[in-house]
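Here the complex is missing one protein chain, while the rest keep their positions.
After this line comes chain A, so read on.
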Amino acid sequence: MQVFKAFYKSLRRQITSVLLYVIAFAAISVIMANTMSENTDTLFTAKRLTVAVFDHDNTDESRVLYNYLDRTQNLTSIKDDNEAIADELFFRNVDYVLIIPDGFSENPDSLKNVKQQNSSYAYFLDNSINTFLNVFFNFRNTGYSCDEAARLTDDCIGSVEEATLLSDTRQDDVQITVQNIERYFHYLPYIFIATVITSLGGLLLIFREKNVNYRIRCSAVSAVHYNTALALACLTYSILLWLVFMVLALTVCGKGLLSVRGLMLVINSFVFLLVSVGITYLISFLAYNPNILNMWSNVIGLCMSFLCGVFIPMEFLGKNVIKAAHFLPAYWYIRTDELCTQYTGTSGELKTYTMYLGIQLLFAFAAFSAALVISRYKKDSVL
């Protein structure tokens, strides 16, 4: 038990830096859970944006477009100057700028726009303008006058019914706060990898330090006993870390976590924690310096998160990228996460869930095994 005790003595001495990492990444996980929000009660809700329109064409067609935007958005006037437009966008006085150039009525493709960076509502407005113009120019080509075409376009677009969200699709007893639970657990792979590698990795580096390592190997403690004690220490530390994040999950997600789906997500997160510990154990043999350890944590954490659908939805990734992602544990975590959020209680789903957990456990086992092989290689190469 001496190795186990030595681990926790080291932890006590480095508690400040460990707490620093844990608090920072815990804060990031909470912010991510609360800010990546979409309204799930109503679908595709268009928002009235603050729009500036510069009509250089001044024809009937351009005025129709102007009037459409006047009815559906909040129009504002700004100076017609690139620098002024840039400043207004920067200070968020305007969300979308539409420039109707001279000759628009003959060549509608010449329309230009500048919009807020990464605003989904602005892209939605793009779509609305395209739909309006498609229908409007179709009526114009048929022979209707501008005013008549505009009136008919409004009638046709107004005839669309919005999709209905089926309520009561969940079979759980407790109403789940779907948004927060899904988002909190969705980003956990990055949080776990980054936190475990930086905090636990830093503690393991103490044991990998050359002179300490030599003294341990000279001792009466066998390699098996030493590795077992160290692995147990890592595991218990990680479980404590995991409990901290689960208590945080309870605060963020509320009673919604206390459900079948919530429990499945919690178990999934625990299994991925084991994967993170395995990866950290392996990395601790490859990094000899806290700087290099930090770089490993960023490379593994960020790259796995981008390639496995954590930060970018999987439907946007290429087929080859998804095929390659099958060899990364975070991919299986995300697949399990998606299954949990849509779980309806069938035995087939439960079987698939168990299979995905098993795959993640295999990754953890592989990482631990690779770590033991490397430790054996390093031992033999020195002696």
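Methods note: a contact is a pair of C-beta atoms (placed from the backbone, for glycine too) under 8 Å apart; a residue touches a chain by one contact, two chains touch by 3 or more; residues count from 1.
By our rule, contacts and distances are computed from a predicted model.
Remark: of the listed names "Phosphonate C-P lyase system protein PhnH", "CD1871A family CXXC motif-containing protein", "ABC transporter permease" or "Stage V sporulation protein AC", the one matching the undisplayed chain in UniProt is "ABC transporter permease".
Within the complete assembly, A:165 is the residue of A:165, A:223, A:263 or A:373 that touches the hidden chain. One chain is missing from the display, and on chain A it is touched by residues 14, 16-17, 20-21, 24-25, 27-28, 31-32, 35-36, 38, 40, 43-44, 82-83, 85-87, 90, 92, 99, 108-119, 126, 129-131, 133-135, 137-139, 141-143, 152, 155-157, 159-166, 169, 171, 178, 187, 190, 194, 198, 202, 288-292, 294-295, 298-299, 302-303, 305-307, 311-313, 315-319, 321, 342, 344, 346.
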